[in-house]
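Structure provided below as structure tokens; questions to follow.
What you see is part of a larger complex, with each chain still in position.
By letter and in written order, the chains are A and B; residue numbering begins at 1 in each of them.
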Amino acid sequence: MASVSPYARRFISYLRREQIKRLAASKNRVDGRALDQTREIEIKTGVVKTADGSAEVKLGKTHVIAGVKVGLGQPFPDAPDEGVLVVSAEVLPHASPYTEVGPPDESAIELARVVDRGIRHCGYVDFKKLAVEGGKAYVLWVDLYIINDDGNLVDAANLASVAALKNTQLPAVVKDESGAVKLDRNNKSPLPLETSKVPVAVSVGKIANVLFLDPNFEEELSLDGRVTFTISEDRIVAAQKTLGYFTQPELEAALDLAIKGRDRYLEALKSILGSS
Amino acid sequence: MKKPPVPLLQNGVRADGRLPDQMREVKISVGVVSNADGSAMVSYGATTAVAAVYGPREMHPRHLSLPDRGVMRVRYHMAPFSTKDERKSPTPSRREIEISKVLREALEPAVLLEQYPRSRIDVFIEIIQADGSTRVASLTAASLALADAGIYMRDLVVGVSVGLVDGVVVLDLNGLEDNYGEGDLPVGYMPNLKRFVLLQLDGAWKREVFLQALNLAVKGAEYVYQIARDALKNKYMSIAEEIYGR
């Protein structure tokens, strides 16, 4: 219930870290990528038949499954005419030797909340169309499952969420005998989306004052700073510094780099978002 | 017992078109989680389990380690999106806790734990899609992940379920048959050693039905075993190719 410095749990040797820093100082990366280059991206949707929507993302060796379940519930009191979004993340114990069994820790909670804020503000999901008569609302449960963690979970998880939402079929609302509303999963229609407004989370790492996209696991353990910008069209819809510090010129440069990364991720999403 | 939405068995054919002694399509891949020491994904039809193994590694807290043997830790868990209809709460249910235990006790007789004193071997299993027989698909996946991690084993453990549907003993229950059938017998079996390591009956069966079901389980386990062995071979073939390719 308090946040503790987590350095002890994840480990990279001092020598390896120094090597990564030296490389970075000369604008090189351990895996040979350019500073503005992401790893290979593979996105598939409809991978979980029991979900109302799902997607699988591989960003290099980072592997995430997002599953969407649709429910009925109470709208938030301050948005009585809108649907509800609940994003949760679970870093499976499968994902790395450093992951412990247990309820989501602060990193998983932060991951889910950053993804959540990106989706919430951009207009990608049309929450107004998710109100249900009788004071109820659709609830979109987005569960982010980290199967393998090779770094940069947030970018991968965000891609998986937006792809899974695109894949989501909304069960119809029907009334039972007593007049109460319930879902009919035999009668579904696509989730109302504005695909042009898809939010894209892009993380920028900093080592030795050099900025780069899509840090992998080893780079993450060597970072002097990390910031994530979630971008939708011409707007920043979420930002989160998650490590270290940035000067103001660095922040501006990081934002510009993030916009480049956004284009790369959008490219990978194209086939998903295009197919309607 | 409620009426099923469709007949479970008609003219000796099950609702999904299978014969009573037929498994659903079995898909197995080994080495699917790159960080893990060993891993496997197993599907029986629309049921999918992913297992990852870490270890042998140092036991924490140390006072729980054993001087003469390794300790196993097994977790079976279902993804919130893995079930039909409503989202499942991610909090482990009593059912998930019980299954974690019976899976551990099904794997322990297969693993040479005495080779790993003071160590721990972790087996994590996640159900990605559930359509019946999740614990037995988990068992197959876990056993393959252990083998993939190079853990010394006496034999592979293969899981299959048998059930009773309209009075007929059937292999590999799907979700429909699990919900509307007349009972369910998940079995874990070591095909070479011919040992049962998991056995749970949830039903009300006469002695002869039970024994008949055991026989069918053995048959099913032997079938899955072949596929599992091939999957392990493929993994090591492709590693060899990779090394050769260098």
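Keep this in mind: a residue touches a chain if its C-beta (ideal position, glycine included) is under 8 Å from a C-beta of that chain, and two chains touch if they have at least 3 such contacts.
All of these numbers come straight from a predicted model, not from anything done at the bench.
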{"item": "Copies present in the complete complex, per labelled chain", "value": "A x3, B x3"}
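Basically, only the chains that are shown with their structure count from here on.
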{"item": "Separation of subunit A from subunit B, taking each centre as the mean of its C-alpha atoms, in whole Å", "value": "31"}
{"item": "Residue numbers on subunit A that touch subunit B, as the complex places them", "value": "48-51, 54, 61, 63, 65, 67-69, 71, 88, 90, 92-97, 101, 103, 141, 143, 145, 147-150, 185"}
{"item": "Residues on subunit B engaged by subunit A in the complex (per definition of touch)", "value": "33-36, 39, 46, 50-52, 54, 57, 75, 79-87, 90-91, 122, 124, 126, 128-131"}
